[in-house]
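Of the protein chains in this complex, all but one are displayed in their positions.
Take a look at chain A:
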Amino acid sequence: MSNKEKNPRAREVVPLIKFCNVTKIYPNGVRALVDVSFSIERGEFVFVVGPSGAGKTTLTKLICREELPTRGQVLVNGRNVARLRPSEVANLRRRIGMVFQDFRLLPRKTVFENVALALEIAGASWREIRKRVPEVLARVGLADKARCFPHQLSGGEQQRVAIARALVNRPFLLMADEPTGNLDPQTSWDLLQLLLKINEEGTTVLMVTHAWDLVNAVGKRVISLQEGRLTEELPAWGNYRYGT
């Protein structure tokens, strides 16, 4: 990111995310990703698909540096995330909106506080928090649940809180790990529309999903993983039907 300030042209030249021959082997010996290379440009909308255990979540973890690659390099904004200093890592994470597969809401904080936390971490003022949190909660349809604690919500509602938290900072990259996993078809569809809209507003979106109907309906780029390998990668050229 500081690259951007140093070199204004970097914005156009360097892809937002670039994986160079990335292999991830967990300490227990599981090979979650094997020699994966791809890049994502600014403003793209990308689906990541693949069977369970294919390494999709691992891929997102490498981007926000929750895990480090065993071999190869992960570049975000042209910078190797393994080389970032702690303060730069914090800075990177603040500007990535991440919807975790397991939500990762703070159980002892209300919905409002959970969403506000992301803003507080980014250093927003109290006034800003008071304005932005209700806005974003309304956007995911949870305006009336602000004072609830996570355990008082349904799975789908918790998922939408996680999405609100990822959106509230207006991130440059939104990564959503199966954000429709707990939602009914109508809500899933609404959510996809929301993500598309956010993408149109300029945010790069990376969405991990099993929902083929959604993938097929919108005709965006698809990255497919199979046992840790990148099996096919297709540009956004219209309706792509998985497996046909």
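Here is the rule we use: a residue touches a chain if its C-beta (ideal position, glycine included) is under 8 Å from a C-beta of that chain, and two chains touch if they have at least 3 such contacts; residues count from 1.
Here, contacts and distances are computed from a predicted model.
Undergrad: If you look up the hidden chain in UniProt, what protein name do you find among "Cell division protein FtsX", "Nitrite/sulfite reductase", "ABC transporter permease subunit" or "Spermidine/putrescine import ATP-binding protein PotA"?
TA: Missing chain, per its UniProt entry: "Cell division protein FtsX".
Undergrad: For the chain left off this view, which of A:104, A:147 or A:197 is in contact with it?
TA: For the chain that is not drawn, the touching residue is A:104.
Undergrad: Check the options A:17, A:32, A:62 or A:118 and report the residue that touches the missing chain.
TA: A:118
Undergrad: On chain A, where is the contact patch with the chain that was removed from view?
TA: Missing-chain contacts on chain A: residues 64, 66, 86-87, 90-96, 98, 100, 104-108, 117-118, 120-123, 125, 165.
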